[in-house]
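Scroll down for the structure; my scribbles are underneath it.
Every protein chain but one is kept in place in this view of the complex.
After this line comes chain A, so read on.
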Amino acid sequence: MTTTPPAVRRASPRTRRAAAPPDPARALLPSPQPVRLLDESGARIAVAGYPEPPTDSLRELYRRMVIGRRFDLQSTALTKQGRLAVYPSARGQEACQVGAVMAVRDTDWVFPTYRESMALVSRGLDPVEVLTLLRGDWHCGYDPAARRTAPQCTPLATQTVHAAGLAYGEAQQGRDTVALAFIGDGATSEGDFHEGVNFAAVFRAPVVFFVQNNRYAISVPLSRQTAAPSLAYKGVGYGVASEQVDGNDPVAVLAVLTRAVAHARAGNGPFLVEAHTYRMEPHTNADDASRYRDGAEVEAWGGRDPIDRLETHLRGLGVLDDAAVAAIRDEAEAFAADLRTRMNAEPTVDPLSLFDHVYAAPTPQLVEQREQVRAELAAAAENKEVAG
């Protein structure tokens, strides 16, 4: 007995030849492994699509990273001396902090979190003004409008939506501003992160969302934030192009961020980058990291130091020598000494300024309360004089 197989099971040559329709998600997906242009020893790796940034930019990146780390160490020391109320260190994340701000223009907007003090100093903001928040004088020490830098954001992920709105508003008014929104790994679990990415995508707002995955949200490891293979995969669900990068590779961070910023500025909508990095210090000086991670892990990450890697690369290119390194270190020391001096001055904040910026013009109730505080202060001053 012979049987004829059903014809439908047989793919005709014509069907087999027809190309599968392009997968729109594929173009949005990040590289399967983090982009890396320098290995852990600082040796160059060629990666298609990511040309090496200009050598002058890499030298400048190196310089700012050295100064940035010195700033960070100084800030931690100032905290121990009681000059700062608290300091969230970014030591170990220099490639991310500096590389990201070097990828944007002064006319672009930056939306930092509390951990971006180093990034802001690298952007050229006055370090004393940056540390005003952490010194406890006021909530923001710099002029965000003039510096096109939002106040450092402590509520998690809320700034991502502001970045989307600002970028959209700028585009609507015919300006080619890009908004760079910093965010940490833990904050990608917040609803506002998803709303910010989604709004930016729907309105094709020129935003670069830059996730520094430093592996811990205070003590909670990444595995408790997400089951995704990479935080960069969170872009595809919103129609956002994404990439992941070795966050301790300064050359790769600058190259990937440069591409992301160009993508956004060209009108292609937002871009999401995850940088794999590590916070070498505790969450803040008030944290005890030994309760949730072991020394071997910290030591291993110390071996991927971003400054050492870039230094090796630049020396290999023949554009950095001992004299240049020493000059940059001297500059960093001078920067820290100046910061120490200025932070040792005790500023006075006028208590009556508490009433100045609640509204554009104070309510009658605030006028009353201001007068009451003024009288209290006057009485206290008088008592002090009498006692003295």
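The criterion applied here is as follows: a residue touches a chain if its C-beta (ideal position, glycine included) is under 8 Å from a C-beta of that chain, and two chains touch if they have at least 3 such contacts; residues count from 1.
The rule is simple: contacts and distances are computed from a predicted model.
Note on the omitted subunit: UniProt lists it as "Pyruvate dehydrogenase E1 component beta subunit", one of the names in "Pyruvate dehydrogenase E1 component beta subunit", "4Fe-4S ferredoxin-type domain-containing protein", "Polar amino acid transport system permease protein" or "PepSY domain-containing protein".
Taking the complete complex into account, A:Glu195 is the one of A:Glu40, A:Glu60, A:Asp176 or A:Glu195 that touches the chain left out. Screening A:Ala85, A:Cys140, A:Val220 or A:Ala324 for touch with the missing chain picks out A:Cys140.
Touch with the hidden chain on the side of chain A covers residues 109, 138-140, 143-146, 150-151, 155, 158, 160-170, 172-173, 177, 179, 191-192, 195-196, 198-199, 202, 353, 356-360, 363-365.
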